[in-house]
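Apart from one protein chain that is not included, each protein chain of the complex appears where it belongs.
Coming up: chain A.
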């Protein structure tokens, strides 16, 4: 880097230095790309390139076990996926999990955030215990809930004195219930921390003024606290919704995607890795990516928010 480089030419540079630099603008540009370039390259290496390859492969009928019969089929793979009720069922399952878990997490997460915001004793203990579900391996959490609900070896059925034959994992709704429970348990802490950050930005004078004016607790909550937390709530909803829609680990461990509990990511995995149908699987990958984009744009439109703004840029 040339010694004439200035980071903020208008403020920092003494006159002489600035005159020598042919173009401080382009020097800053170069430094910017030198620093950010490697990160951008690595991020794109594992996403853009494979995604383009998936786009390409999706136009073939191609099984890895049968490479000689690879055949160009145009967009017919997409037609096959989109006309299959299995795909739409998977999308429905993922949307259901997304809506239920995000709604429940917002409510519990807000309660947790209120507690963490007001507590004066044992702050560290509460903070540490809330980080345990956040940090724990998703597969481990899935096993904990799977085993808790096992008919003979678990404890839930025994505690509730259920009929010994009762197995929640026998049907769709039971399986979905436990999957949602595990997901909610694991990710509510993340939501509550984001909401805590939002809560700490609610102006105290506004709450006090409302109290003095005789506002009830509910009025303070809905008229003062929640509106000033809008940004935090939106970030939490956006991140959690996309995460929940992409759910994979818990259903994989708990049901192996049986009983119709496969979300789109489960179908993609089965097609790509289990059946090595790269053509059809790639088409599903592209569709999964598109559906995530649609949800992301939908939520941003709904909230009328530019996420880069929320992030403080």
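Rule of thumb we're sticking to: a contact is a pair of C-beta atoms (placed from the backbone, for glycine too) under 8 Å apart; a residue touches a chain by one contact, two chains touch by 3 or more; residues count from 1.
Simple rule for what comes next: contacts and distances are computed from a predicted model.
Asker: Missing chain, UniProt name, options "Putative membrane protein", "Part of AAA domain-containing protein", "Carbohydrate ABC transporter permease" or "Phosphoribosylformylglycinamidine synthase subunit PurL": which is it?
Answerer: Hidden chain identified via UniProt as "Carbohydrate ABC transporter permease".
Asker: Using the definition of touch stated at the top, determine which of A:59, A:101, A:141 or A:175 touches the missing chain.
Answerer: Touching the chain that is not displayed is residue A:141.
Asker: Could you list which residues of chain A touch the chain missing from the display?
Answerer: So the residues of chain A touching the unseen chain are 1, 3, 5-8, 11-12, 28-29, 31-36, 38-40, 42-47, 49-51, 53-54, 57, 64, 111-112, 114-116, 118-122, 124-141, 143-145, 147-148, 150, 152-155, 157-161, 185, 189-190, 193-194, 196-198, 201, 230-232, 234-235, 239, 242, 246, 248-249, 252-253, 265, 268-269, 271-273, 278, 281-282, 285-286, 288-289, 292-293, 296, 305, 307-313.
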